[in-house]
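Okay, structure first, notes after.
All protein chains but one are shown at their positions in the complex.
Order of writing sets the labels: A, B and C. Residues in every chain begin at 1.
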Amino acid sequence: MASADFVLRRRVQFYETDVAGIVHFSWFYRYMEEAEHALWRAAGLSIHPPDSDLGWPRVAAAFDFQRALRFEDEIDIHLRIAEISRKTIRYECVVKKDNEQIAIGSMTIACVRKTPTMRAVEIPDDILTRLQLKAANNG
Amino acid sequence: MASADFVLRRRVQFYETDVAGIVHFSWFYRYMEEAEHALWRAAGLSIHPPDSDLGWPRVAAAFDFQRALRFEDEIDIHLRIAEISRKTIRYECVVKKDNEQIAIGSMTIACVRKTPTMRAVEIPDDILTRLQLKAANNG
Amino acid sequence: MASADFVLRRRVQFYETDVAGIVHFSWFYRYMEEAEHALWRAAGLSIHPPDSDLGWPRVAAAFDFQRALRFEDEIDIHLRIAEISRKTIRYECVVKKDNEQIAIGSMTIACVRKTPTMRAVEIPDDILTRLQLKAANNG
Partner (left out) sequence: MASADFVLRRRVQFYETDVAGIVHFSWFYRYMEEAEHALWRAAGLSIHPPDSDLGWPRVAAAFDFQRALRFEDEIDIHLRIAEISRKTIRYECVVKKDNEQIAIGSMTIACVRKTPTMRAVEIPDDILTRLQLKAANNG
């Protein structure tokens, strides 16, 4: 499944920096998730609707860091649905500033049902359809 | 009600600093809450036990900042139960480093029942007793 | 000095929530600071320009919390310059959702020069002028 990029523009906040003068690396994983949730909203979905029995725990997340970000930098978080399997979704993410690549990452999430006990389940059809449609339409 | 200080020792972490080279001020509110939860554990309680219908939302929190903290500083968070009313608890907090005062704050929490709808309730007797006993015994 | 409100619209992120299901109270202090930095940018300033010898440490910050915020809530952070003295600035802040007041806070910052040793200094005229102009023009 090919997917065009979804792009979220966002500014670096003061509390995201550290004493080394740059954005603390832990924030990139939050940037990636922010873009994911914005993509879901753009697809007409919420990843955490009130009272839903579905959950989407993160199974893996990784980043390679090439450049640093600083206070008030304006960044573009490019998110792409790289693969949808029956029970998981894998994203690829590139963080850019002024069109220059800052970091590249990936994240895999699983679909679970929370009751009676937490277990992996198949992604519901309506969610699948909306995400696939969104993936095809970005750019 | 007088209360001796409960003291939590803790080290400043790298991700708590910002580009100004010091601990970001938002962390002091977390330090105060960390000490609160440690005080509750020391009193044989958890402020958020699994499946409890009680909650303890923060009603107010404030800090005055006198000095800065830096990476790897070892700090002492002094917490004192300043007042327990029927439905609320007020703490006073002093953050110290090498016995020098860094910041002074306060926090008020309320006891609520979450179902059927969120509402303020009286603090249960067993919690009241344990906290009062703990308050009298610190120092 | 009277000041019209500066307003920053912003969405609650997943990582800002806690196990109680609501935004952790420590985030409101970050929301207030986000609005402050956006106000400075709107006034043609940065509160932390590269290589500046000026700093703006927080002297005090407080919030009273009336209602809870949840994941994906869209909020308006109203910030007002309540007072500018020779060496300090005091802000007042109201966080609203759908025009309903969620929390009300305040923050005081001081102007310092960092070298040769950190000391309080008078706010430079050009910063004063720009902030006062911005304060008069919002709304």
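Everything below uses one rule, namely that contacts are C-beta pairs under 8 Å (C-beta built on N, C-alpha and C of every residue); 3 or more make two chains touch, one makes a residue touch a chain.
Given the structure is predicted, the values throughout are model-derived calculations rather than measurements.
Here the missing chain is touched by one residue of A:42, A:68 or A:84, and it is A:68. Mapped onto chain A, the interface with the missing chain covers residues 19-20, 22, 25-27, 29-30, 33, 48, 55, 57-65, 68. On the side of chain C, the interface with the absent chain consists of residues 14-15, 17-19, 21-22, 24, 26, 70-71, using the contact rule stated above. In the full complex, the hidden chain is touched by chain B at residues 13-15, 30, 33-34, 37, 41, 46-48, 50, 70-72.
By definition in this document, only the chains that are shown with their structure count from here on.
Relative to the centroid of all protein Cα atoms, the closest per-chain Cα centroid is that of C.
Taking the mean of the C-alpha atoms as each chain's centre, chain A and chain B sit 34 Å apart. Taking each chain's centre as the mean of its C-alpha atoms, chain B lies 24 Å from chain C.
Within chain B, the positions touching two or more other chains are listed as 19, 22, 26.
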